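Left out: one protein chain. Kept in place: all the others.
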Amino acid sequence: MRLDELASRFGLALSGNAEVEIVGLATLAAADAHQVSFLANPSYLPELEKTRAGAVIIGSEHAGRSPVPTLVSDNPYADWARVAQHFHPSPGGKPGIHPSAVVSESALLDGSVSVGAQAVVGEGCQIGKRVIVGPGCVVEDGVEIGDDSRLVARAFIGRDCQLGKRVIIHPGAVIGADGFGLAMDKGNWLKVPQMGRVRIGDDCEIGANTTIDRGAIDDTVLENDVRLDNQVQIAHNVHIGAHSALAGCVGVAGSTRIGRYCMIAGASGIGGHIDIADGVIITAMSTVLHSIDQPGQYGSGIPARPQRQWQRTLVRLGQLDQLTRQLKQLLGKSSKQD
Amino acid sequence: MRLDELASRFGLALSGNAEVEIVGLATLAAADAHQVSFLANPSYLPELEKTRAGAVIIGSEHAGRSPVPTLVSDNPYADWARVAQHFHPSPGGKPGIHPSAVVSESALLDGSVSVGAQAVVGEGCQIGKRVIVGPGCVVEDGVEIGDDSRLVARAFIGRDCQLGKRVIIHPGAVIGADGFGLAMDKGNWLKVPQMGRVRIGDDCEIGANTTIDRGAIDDTVLENDVRLDNQVQIAHNVHIGAHSALAGCVGVAGSTRIGRYCMIAGASGIGGHIDIADGVIITAMSTVLHSIDQPGQYGSGIPARPQRQWQRTLVRLGQLDQLTRQLKQLLGKSSKQD
Partner (left out) sequence: MRLDELASRFGLALSGNAEVEIVGLATLAAADAHQVSFLANPSYLPELEKTRAGAVIIGSEHAGRSPVPTLVSDNPYADWARVAQHFHPSPGGKPGIHPSAVVSESALLDGSVSVGAQAVVGEGCQIGKRVIVGPGCVVEDGVEIGDDSRLVARAFIGRDCQLGKRVIIHPGAVIGADGFGLAMDKGNWLKVPQMGRVRIGDDCEIGANTTIDRGAIDDTVLENDVRLDNQVQIAHNVHIGAHSALAGCVGVAGSTRIGRYCMIAGASGIGGHIDIADGVIITAMSTVLHSIDQPGQYGSGIPARPQRQWQRTLVRLGQLDQLTRQLKQLLGKSSKQD
């Protein structure tokens, strides 16, 4: 595609040689004269100045520093995503049911649906148009999946769960296993049946080996456009608001509500039965045990230090209560002296 | 079922209209006149007072506040579990081997066993009565599974591992993969064969995508009634005492012994080669690096704060050693002055 075609298709302002032929994409460092690249993070400006790309998608504030043609954008990363989707479209499925798949006769599948090798689709499932159920997936009875959703491979969807449209479920994800419901009864645990479902809205993406438990009584809910990275754990009856994103290894305990447009950084843990307001950002490896009612950044992660220094800090941390008492005594004495 | 029948079947003291017809269960907020609900956590008392449920399972101390018939219980959550199990029995399997499953001829399966679609059962396995091997499970050679156990779907059980009776293994769990055994040898890692098994007692429940490694030489052991939530990691040669429960994302390093009736809250990490006594409770996101020989609560998780405030605390934490020295000097000076 010629650069001017690309610019006009994606609504970008072109500056420089319009006739460059673009055949693909690459990083600023690796791109050749027929590849387009992008600059979204200013820390890559040194690479911009040396790039040999055919063109660069870039904000107007940095465009002047590009040695190659520019496609000026208000949101270079989003426009990069669109251009990349054009050159690397999401892998489609071949419509039809692979002969090795096991699809219940009572499941309702549009002719455009693709069911991969070794997949299993249970009774009474309703699978929307162009849905891909990838190889090795297990979809239990009564599941509903909206149009254009894709279970990449080896995903599990438990009975009666519901996925919206354009949902992507990555390999190994487990949607709708039982929540961790136990009652202690005369010294033994008694299993509490988990009767709710998982309901996932449109445009959600669920990472590899992520787990979302079905609700205990009511449902576990992800609103539209919720994005979960890999190895996230969502307990029963959690409710996540639209457009929130949870990074890898985050865990959310039961019955917690997370608002809209929240961002939870990697490996943070969110306690149970709390409410997180809209627009809350949790920094990496933090522990959230209390409700948060105001947007903004919160955290409790501690950056690593040289171990020797950290060991000394730990010793002092153990003395901190005593230290504080001593200081207060001194302060009392000192104020008397004044 | 009429409410008086339900009360007598589960040994609960009924107060109020005995003739209510009960057809199902719901939360206090959602229940209608033919559904039973429960109150176990007093924070739901405001919902109790507004409930329209057909009846409520409740402790005697709160029964007076119920606007609807009550089923008075010494342990409302346990009785709720029993009633819920009645209305929502665990999904049974159809006895027989699905035509797409691959079951070794040398495996011993009772006629009551259900093997789901695309499952694999290896040579010499011994599978007890009414066991369900769900769709997509892989059971390697020599595995023994006790009566009434259920592998929900897509679980992996490694060679020669043993599961007791009434064990539940949720989707994606991996039981009996090799432990992380490596010897450094002239600059390269050498794999140390993992020759032990995993032995899981009766009534254990293993969460989705949880991993339990086989022992290096001896076995990794879970005693009876151990409950692991999702994404728990149990390393080789760990031993977990009966009735202990580990919440989501907990990791336990190799050769550690955890006692009976322990409760480990979410995302905590337990170091290797240590002993945890019976009755120990670890709070959320804590790090346990030393043996604990007394029951009680232990922790080291830090609740998140507004990031700005936390940043200041981190700066001060870095100065804590110096601060302590300065305070001690002052204290010395002050005591000389006295």
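Lettered A and B in written order, each chain numbered from 1.
In the analysis below, a residue touches a chain if its C-beta (ideal position, glycine included) is under 8 Å from a C-beta of that chain, and two chains touch if they have at least 3 such contacts.
Computed from a predicted model, the values in this text were never measured in an experiment.
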Residue, one of A:S8, A:S60, A:Q85 or A:S291, that touches the chain absent here: A:Q85
Option from A:G136, A:G179, A:G201 or A:G271 whose C-beta touches the chain left out: A:G136
Contact partner of the left-out chain, one of A:V152, A:A235 or A:I282: A:V152
Residue, one of B:A235, B:C262 or B:A277, that touches the chain absent here: B:A235
Chain not shown: contacting residue from B:V20, B:A63 or B:V138: B:V138
Where the missing chain touches subunit B, by residue: 100, 102, 118-120, 136, 138, 140, 154, 156, 158-159, 172, 174, 177-178, 180-185, 187-193, 195, 209, 211, 213, 217-218, 231, 233, 235, 249, 251, 253, 268-269, 271, 281-283, 286-290, 292, 296-300, 302-303, 305, 309, 312-313, 316-317, 319-320, 323, 326-327, 330, 333
Residues from subunit A at the interface with the omitted partner, ascending: 25-27, 30, 75, 77-78, 80-82, 84-85, 87-88, 90-91, 98, 100, 116-118, 134-136, 152-154, 168, 170-172, 203, 205, 207-209, 225, 227, 229-231, 243, 245, 247-249, 266-267, 284-285, 301-308, 310, 314, 317-318, 320-321, 323-324, 327, 330-331, 334
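Basically, only the chains that are shown with their structure count from here on.
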Gap in Å, rounded to a whole number, between the CA centres of subunit B and subunit A: 25
